[in-house]
Every structure is written in structure tokens, then in C-alpha cells.
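One structure is given below, encoded as C-alpha cells.
Removed from the display is one protein chain of the complex; every other protein chain stays in position.
Chain IDs A and B follow the sequence of writing; residue 1 opens each chain.
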Amino acid sequence: MNAFEYAQPATLDEAQALLTSASGPVAVLAGGTDLLTAMKQGIVNPARVVSLKSIEELRGIEVSSDAVRIGAMTTLSELAAHPDVARLYPCLVTAIKGIGSPQIANMGTVGGDLCQHPRCWYYRNGFGLFGMNNGASLVLEGDNRYHAIFGNDGPAKFVNVSSLAPGLIALDATFNVRGADKQMRDIPAADFFKTPSAPEESLTSLAAGEVLTHITIPAAQTRNATYEVRERHGLDWPLVTASVAYTDAGGSAQNVRVVLGHVAPTPWVVDAAAKTLEGKAIDEAAAAACGTSAVADAKPLSMNGYKVQLAKVAVKRALLAAAG
Amino acid sequence: MAKNAWPSADKRSLIGKRISRLDGPVKSTGRAKYAYDISRPGMIYARLLWAPYGSAKVVSIDTSAATQIKGVVGAWPEMKDGDEVRFAGQVVASLAATSEEIAHEALKSIKVVYEVQTPQMNDVLLEKAETKEQRDEIPDAATVDKTFNEAEVKIEGHYGAAAITHCCMEAHGQVAEYRDNAMYIWPSTQNVSAYAAGLADAAGMPASQIHVDCQYMGGGFGSKFDSDQWGAICTRIAKETGKPVKLMLERDHELMAAGARPSAFANVRAGASKDGRITVWDSTAWGSGGMGGSRALGVPYIFGNIPNIRRVSRSVRTNRGSQRPWRAPGHPQSCLVTMAALEDLAAAAGVDSLEFFLKNLDYTERPDVYREELRIAADLIGYKDKAHPRGDSTPGPLKRGLGISLHTWGGAGHKSESTVTINPDGSASVNIGTQDLGSGTRTVVGIVVAETLGLPLENVQVNIGRNEYPASGASGGSTTVGGVSTSTRDAATAALNALFEKVAPALGVGADQLEAWQGSIHVVGDASKSMPWVKACSLLGQIPVTGKGSKPASDGTQLDNSGVGGVQMADVTVDIETGRVTINEFVAVQDCGLIVDLKTAESQVYGAMIMGVTYALYEESIYDPVTGRMLNADMEFYKLAGLADVGTLKVHMMTGPGYDERGVIGLGEPPVISPGAAISNAVANACGVRVPTIPLTPNRVLAALEQGGKLA
Partner (left out) sequence: MPFRKKPEEPSGLSRRGFLKTVGAGTVAGGLIGESATPPRASAQAPALAGPGPIPLELNINGKVEKVSVEPRVTLLDTLRNHLDLTGSKKVCDRGTCGACTVLLDNKPIYSCSMLAVEAQGHAVQTIESLGTPEQLSAIQAAFVEHDAQQCGFCTPGFVVACTAFVHDHPNATLEDVRAGLGGNLCRCGTYHGVTEAVLQVVKTGKGGA
């Protein structure tokens, strides 16, 4: 990786000052599992790296009667081990356990998970965010077995690989963001992720100098679950994930949310499919129908049609898992 | 006189027992120093720039900017203008700097201009592939066609194995240091004794002045026989700069350039009688090992005596890094194609697979061994209770199935020389220019010396891994254990006999009446006459005795052998909604003659099964068809099985009468041959359709289910 100047400030004020005062490219370092790899691969080349590890206010989990507030620098292990999180949000715990590596869970942070760079192998091999070569998409012409089956009409064919995002969206979480002007603003989880239409565009709604500080999740009792399909049983990237959440109103489902992961450049919300379940009991037939509905608009590439089947099954199984 | 033969079962204190490897403690505490760990005063770090295209012409290489960077010691073009790049990963330039970080960054300042060409990457579609050699064996085409057409049961199928790479945990590379008109090399190699020969030109000195030291090496699997281009570059830089140089390949380069097992594909027609007797085999096979093409598949594997055989072979050239021998070269692919096609034939005939294989064992070279092994494997996996016809009819998405495969290998010992020294203080040592790849060679050598001299293992100093020691062959093809155990037994026997000459007068008998056993020297047949080992050695006076040994043994005694059979059975669950395969149980039954160390022998089998799960289910080298770049030259998408992926493993070694007296036979290759076939057959048995190509990833399993009309 290229040489850079480094700072590990103790406050957000300092961090944001360091982020906005840089003359060259700057990177925010959280857990490091993604950023250091990206820097070694030469796809991120900051002249300044600002670590958030010493900012205590970004860590920890606060539980109140109506919400759970998670610091962005909370590690994935800490999140999964928290009793209230385990009780209220099994969809998040499943996603963290699914990572399969204690080391990653101990290092990786909630904020870092949400702000990862795509793992698209064309991107990681230096062909840019869209995997272009001489004006043509290598993803379309080449091996796209792990690429997007939704939202791939534009140049972005990669998939969002956040473990937590689908669950957080299903749980109606809010992302709390602090601007360089020290003002806080809230972004609904579903609005945080963006599909870029040009390589220089951001993958998130964060503006320059903004830092994701907390995630706030309603503490309302919902039934929720995540189902992930991986090739291996240990550390591996999922092929497809589905996170679902709904309110159980005496045996019928209300406010159903179904969100797919690893299928599109952003977490993929399938509201239309979710609506088919409103007011119904979640059983095998209803869950399967929802799965079928969820993939109705899928547009697989040349080699990833199997992910449509996986998405269909993941939705069904996540719903059945949530229903218990 | 000690005899140059293996002791009988009642006289074995160590051989055949479960003995912990000698270097276990240094490895598990992180104290073992591998090439990657060697540090020398003033050492610099070399890195290689590789071509990012599968096919290109080098227009120009400019290293001038890189050499201006602070900390860079030098930068060198390794190709000439106009040279052809023939695979992505080909070395274009080298650079050395005072730190790894500087070397890595400075590499980006070497400017190379390429004229990019279209690479040939296809190896799957034969009709579109660039074929090289044609090796066809068609003794009697008309009879083959006629037999097939008239067969009561017939199948036509396509089978394949994707190309994989070795992915040694320790990358290829070495440290080189030039001092006192000699070159000192610490490599990661499977070939200590011959390693220096490849570096003589680069070092500008004869191999006799090149000292090689490899005490530990982090995996080879057939990919580390040569000193390689990077070894030469590292050596040359050490000579040119006068500084010690470390050059280890980076992981991406390691995966694309320092390993490759050829792909293999085949279209097979086979026929049988309706009761499951094979009558005909007809195959067209092809595969690619990169630029050099690929050797012909040995199909039908094992069942070579099937009466009517036609074998068409094509070698396909692709712009990939050239193949290197990968554990049992050609066998896993040939085994997969054969066992899968035969299992399909059994299913078509409606004959139980185990019964089918048993019924056709006379088409193999060792039916009796396989019959016994099939029986044991079936017991271990609970075949009778679990077996069902193709396609698990249990409701729900989880389908369970069993699969069988058989394999063979040679495993005779390679050439080897060894010396064993007995010192007047009673200590003993062995010098042998072999290497321990993790297979337990160091421990085996120690056991043979200790057993021969009647000493505890800890009393023997084992010296391996240096080219100053007597030369021993490369560790490949399961040749090491037969080679080193023969030469070492031979040497230890010679040393012992020299000691007996000194001891015999003191005991009042001839040297030919003595034996060494449990720390003493005894007169054969007279329990009252013996002398403790240390006292006996003191009779040597001032001078140690050294015995020389070799393979073949000095007196012509054959202590090794060749030819083994093995059987493996897999029990898997297939989720037919997701295409995901889970190994429940996996059983291996293996013979390998006289086992020197049962513990490390079993480890070889467990390890091979696990490596087999990896290539059966997960790993493949994935290349971009446009640029020729290996897309998964990392360890997140080049997928090795993890601890949770391998299920419950059971190993049964065939030992005792009928096996022990054959002598020592190598074990590195045989158990890695069958896993792909056994697991593929189990998947077919579970889900009711053949998934043609390994690895059996969800995309492939689902595609096969869809094609077979079985997608849920």
C-alpha cells in the first residue's frame, strides 16, 4: 500500500477536522478488515487515514424503552453478544454468526460493515468500480456468477456485501450521521445506500466530511430472521441473503419487510412481495409465494441465474425462521 | 550381523506404532523457521512485477523511475521488448528495496507498455478450443460401436473437473545470501538435494558452492520441485547487490503462476449387461494445463481390463500459467470421470453401486485388495442401512446419498543416500538430503534409525534439509518414504554392523551372532550374553562409526514396494433448493505396505480427504475470458474448505499380514485421488441427477437439478 499520514483522534470534532482538512484523498479507518485489503490491492489510495478507534462515543450499545442505539465503532462480536440485541434482533445475530470468522467479528465494526467496498473481482483486480475494459463491461462479458440479479441495469453490476444492512432495513433502523458542521441528521436505513451511475459517485448518502456515528433501531417487538446461503460452512461470502421482519398481530403478519442481500448494488427491498403477506399467517405456502414474488423482477446476468432460485428460497426460509 | 530387512512384527518397537512427529513442538509453538521467516543482517526484499494479460506483446519496460525511489536498491526488466506474454502472472520485471512496503509501492513505478492480444481461455468447449496433441487409442472401433449399440444398459454422459491451483500456505520463494564466494539459499522446496543445480547460472558459480537449507516448508503438493525463475532472480540480485535478499511470491502471484492442476473433461459412452457387468467404454477426453496443454486422461481408471475400450484424447492450450504436478497427477481427474460414469451405469442398470463395483473388480489389477477394502469401508459408513437407489425419496429439500470410489498408485521409493553415525558416547545421528513437506519424513527417518539400533527415538539426531547431506530424491509421487526408509535402514544397518565388529570379541561371539534390541546388544539365542548400548559404543574408542546406505540398498535387498489400492465412501446431504452440499461422513480405507509411523500415515489420509473435499466442493481457478486474468487469485474466492466443511472423517489403514511384508510404500498421493469421485457419486445418489463438473458448487448443482427436472 502507498504511504500515508495517520491520525487516531479521540473526538469526533478532531476526526472531522482531519477529514475535511486533508488536501489529498482521505480514508476513514474503522475495523480495518476491508480498508486495509482495499489499500493493499491499490483500489483505495488515501494520503491520509483517520482511525475512529479511539473515539469512545462511537462505541457501545444503549438500550431504552423505545430504541436501541448502536455506536458505529461497536464491533460485530460486541453486537452479537449483547443480550438485548440477541433478544430483539435475531436477524442481526444470524448475519454476524454467518460471517464464520471470530477474527473478523472481533475486528469488524458496525459502521465498517455498512460502508464496505464491493468485493466484485473485476473491481478488486483494478478494473474500476464497474469493471470496465476499453469501454466494455468485463462483468457482462466475463464471469459474473457472484454479481447482481437486481438493480443491474446501469453500469453497476456489483453487489452490496454488508452483513447487517438487510436486517437493519427490515427492522426500520435509522442511521445517525454527523456532518462536518457538527449537525446530526437521520437517514432511514433503506435510503443510506446508493447505486452509483458513475465511478466517482458515492455508494452511500454520506456527504463529504460526514461520519456515520450511530444506528438506531426501534425496540418494538417484531418477529425477524435472516437466512443466508453460502458455498462453505465457515468463513465465506454469502451468495444470497434474506432478512425479514414483521409484527405478529395474533397470528397474522403486519408491517412485513423483506430485504435481500448480495443480489444488487444496494440491499434490495422487495416491498411488493412483502405486501402479499400483510394480514396473513406465515406458513410454508405463504412464505414460498412471497419468495416467488420477491424474485419476479430479477434480471440475472449470463452466469448468475442460480441466484434467483437462491433468493426465492432464502426469502421463504427467512420468513419461516421468523415465524418460528 | 544385523540384517538389512524390516524386523518382524514381534521385533518392532517403533515401526507401525502411533508416534508423534518430531517437529510437532517447534511447529505448534511457532518456533519452526521457514524460508519466509528467515531474516539476515541487511536483508533486502525483492518483488516481482507480473503481466496482467493472458496474451500480449511487451513493447517496452522502463524501470528508471522505480530506481529513483528512496529505498529501492535496484529494478530489472525480466523480459525483452517484443517478448510474448503467454499468461497473466508471467514475470516482467523485478525490484528490490530495503523494506517490503517500499518494494511493493515502487513496483507501481515500473512502466510497461503492452500490445494486448486476445487470449485463448476456453477449455470447456472442445469444439471451440485450441487443441494441441491428439493421442487416440482406438484398437477396434467397429467392435466398440457394435458393443455399445447392443448393450442392454447404456449411458452417455459428460464429466469434468475445473482447473485448480496448489495454493501452498507458504508461497514459493527463498532467501539468498552471497558471502565468502559462496551462495547460501533458504528455499521453500520439495527438492533440497537438486535445488542448487537450477541456480548455478544465476549465482555464477557451480552448484557445489551453493548451500541449500530447508528445515521446514509450508506445503508443496507437487508445485515446488524447481528453483524456478523467481529463485534465479533472487539469487542473481543477491550476487549483484551483495545483500541478502528475500523473495517470496505474493499470494495473487502464487495462485496464478506457481501452481496449476489441469482441467479435465470427458464425454463418455459406456455399456453393461442388465445385471451390471461392464461391456464397453468409449470416451473423448480433453483438458488444459495452460500453455503446455495437458496429458491424456488414464480412463477408464483402474478398470483398465474392460473388454472394449476406445479412448480419444485432446490436449487444449490456454493462456494460463503452466501446470505443475498436483498430488497424483492425472489420477483425481481420471478417477472422477471413470467412477462417475460407472456409477451412472450402475444406476441405469438399477444395480446397487457397491454390488456393481464388486461385480466388476476383475477388470482391475488388485481385485482382492479392493474387495476387502470395500467390505471394510461399507461397514465403517453403515452402507447397508444408508444405501438406496439413485435419488433420495425422503420428502423435503434435504436429500442424503452415498458414493463410492476406488483408486490406485505406485509409490515405490526414489533414489536416496543416507549416512548414519554412531558415536562413542552412544549417541546416533543420521544425515540425509531429504525434506519434510509435513508428511512426517523427519520422523520416519528417525524411527528407522532408532528401530534399527534398538534405541529410543529421542536418542537419534535427525539431520535433513541440507544439500551437504547425502543426496535424496525430490519428494513427489509418494516416493519419499520408500526411498528414505530404505537408504536409512541400509545405513543404520551398516553402522550397526561396524559396531558389532568391535563388540563381538568382548562378548566372545562372532559379529554375525549379535542383534541390537531395546538399548542393548544381545547375542542371538543367548539371553545371558548382552551389553548395554552405551558401554558397547565406548568400545569404539575415539572414532565414531558411520554407515552408508542407499536406495536401492547396497546389498540389493528390496525394502520398499509399489502399487496400492484404496477405497473411499462419502455420505452427503444435498439441499436441493439451494444446491448446497454437506459432507456428513467420509470414509477412507487404504493400504500402503509396511507403515513406519501410523500416526503420520493416518494424517496423510485425513489430509488428503480434506484436500479432496476442497476440490470436490469448493476450489477452482476462475479466469476472465477477456483479459486472461485469474479473477480469484486470493483466498476469499479461491475457496479452501474450512474446519466446518469436512464432516466426520474415518480412516482405516490396511496393516498386518499380507500388507506389512510387502515393504514400505508411499502414501502421499493415493488417498487424494478418490474424494472428487466419491463425493460426486454421493451427490448423484442423493439428489437423483449427475452434477457433471466438480467443484459441486450451488450453481452447478442447481443447474443439474433444473436440467434433470428436479429443481424444487
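Just so it is clear, a residue touches a chain if its C-beta (ideal position, glycine included) is under 8 Å from a C-beta of that chain, and two chains touch if they have at least 3 such contacts.
Not measured: the values here are computed from a predicted model.
Displayed chains that the missing chain touches over the full complex: A, B (touch as defined at the top). From the set B:32, B:65, B:380 or B:534, the residue in touch with the chain omitted from the display is B:32, counting the whole complex. Looking at B:108, B:599 or B:662, the residue that reaches the missing chain in the full complex is B:599. Seen across the whole complex, the unshown chain contacts chain B at 20-21, 23-34, 36-37, 39, 99-101, 167-171, 216-219, 221, 248, 250-251, 437-440, 599-600, 602-603, 606-611, 614, 634-636, 640-644, 646, 649. Across the interface with the omitted chain, chain A contributes residues 1-11, 14, 18, 29, 31-33, 36-37, 39-40, 47-49, 51, 53-57, 59-63, 77-78, 82, 97, 100-104, 106-107, 233-235.
In the analysis below, only the chains that are shown with their structure count from here on.
Taking each chain's centre as the average of its CA atoms, chain A and chain B sit 41 Å apart. Partner chain A is touched in their complex by these residues of chain B: 52, 101, 104-105, 108, 577-580, 582, 617-618, 622-627, 629, 631-632, 634, 636-637, 639, 641-645, 697-699, 702-703, 711.
Contact residues of chain A toward chain B in the complex are 1-3, 42, 100, 119, 121-122, 124-127, 133, 136, 138, 141-143, 145-146, 229-237, 239, 303-304, 306, 309-310, 313.
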